[in-house]
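Every protein chain of the complex appears in place save one, which is left out.
On to chain A.
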Amino acid sequence: MSQKIKDESSPVLIHIVLIAFTLMTIYPLLWVFTIAFSGKQSLAISLLPEDPTTLDRVRAVLPFPETVSLKNFIDVVTEQNFLIWMGNSAIVALLTTILGVFLSCTAAYAFSRFKFPGQRAGLMSFLVSQMFPGTLMMVPLYIIVVQWLNLGNTYWGLILVYATIAIPFCVWMLKGYFDTIPIEIEESAIMDGASRTVIFFRIILPLAKPAISVTALFSFMAGWNEFIIASLLMEEEKMYTAPVGLKFFVGEHATQWGSFAAGSIIVSVPVVLLFMYTQKYLVSGLTAGSVKG
């Protein structure tokens, strides 16, 4: 009992450490908000005078704009193709999610529930594929997707690539989770005359909701956030995804930090919301397999 009291002896200290860490974590994000709402294209929160005092310097660090304005947001949405790019990203990410979840769930179920020749090799090959350097794949991917499959500048080209690239990690994660679902449930269902398909869709998938949510989240993020392959496969400006478009603002010759910040916020909001929504599943979905298996 004395230990129990000792556990709670320093909540203040814990809070101080946590608050300090949290502030450091979110400061860059607050800074982006500041620039986005400043209405200017500059990087600086406030310009330092010739001979700055400490107060001036503190002002330049405080994440709050001198003047609040929505100009950057309006500019980004109206002046550029930004809304089209967002639309492209949304289509690509949503279809990637659907396809990615389908591919990963079916494969993970087989790897978890069946014993078959090639099972170990298949799983190992998935693991090893995580080590493939992206740079090695890009030239061949371009040849396959654009020249052979003729899917350059199309949504499907990107969707197929993203959904496939996400498979290995998702399969490993899902397999770990499926392994923790007791096999007796299925056996009794088989006794009742249910087919594999019914078991898979009616029993396993609902039980694996946390892991599937996390799979969906990762597939969505893979489609929403990627920009290298997207810039490789999408050559027409109308077909850019949001990340490719965003790089325009702070590329080698442009420094429209205000537009970039506003654009970043617009791009990040959907995925952050999704992340927060899925958060409750994140811990169990990610680690259930490795803990119990």
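We take it that contacts are C-beta pairs under 8 Å (C-beta built on N, C-alpha and C of every residue); 3 or more make two chains touch, one makes a residue touch a chain; residues count from 1.
Everything below uses one rule, namely that contacts and distances are computed from a predicted model.
Peer 1: For the chain not present in this complex, what protein name does its UniProt entry give, out of "Sugar ABC transporter permease", "Thiol:disulfide interchange protein dsbE", "Beta-carotene 15,15'-monooxygenase" or "Carbon-monoxide dehydrogenase small subunit"?
Peer 2: UniProt lists the chain left out of the view as "Sugar ABC transporter permease".
Peer 1: For the chain left out of this view, which of A:Leu43, A:Val146 or A:Ala189 touches it?
Peer 2: Hidden-chain contact among the options goes to A:Leu43.
Peer 1: For the chain left out of this view, which of A:Ile143, A:Ile185 or A:Val198 touches it?
Peer 2: Of all options in A:Ile143, A:Ile185 or A:Val198, contact with the hidden chain holds for A:Ile143.
Peer 1: State which residues belonging to chain A touch the missing partner chain.
Peer 2: 3, 7-8, 11, 14-15, 17-18, 21-22, 25-29, 31-32, 35, 42-45, 48, 52, 54, 57-58, 60-61, 102-104, 106-107, 109-111, 114-117, 119, 122, 125-141, 143-145, 160-161, 163-165, 167-169, 171, 196, 221, 224-225, 227-228, 243, 246-247, 250, 257, 260-261, 264, 267-268, 271-272, 275-276, 279, 282-284, 286-288, 290-292
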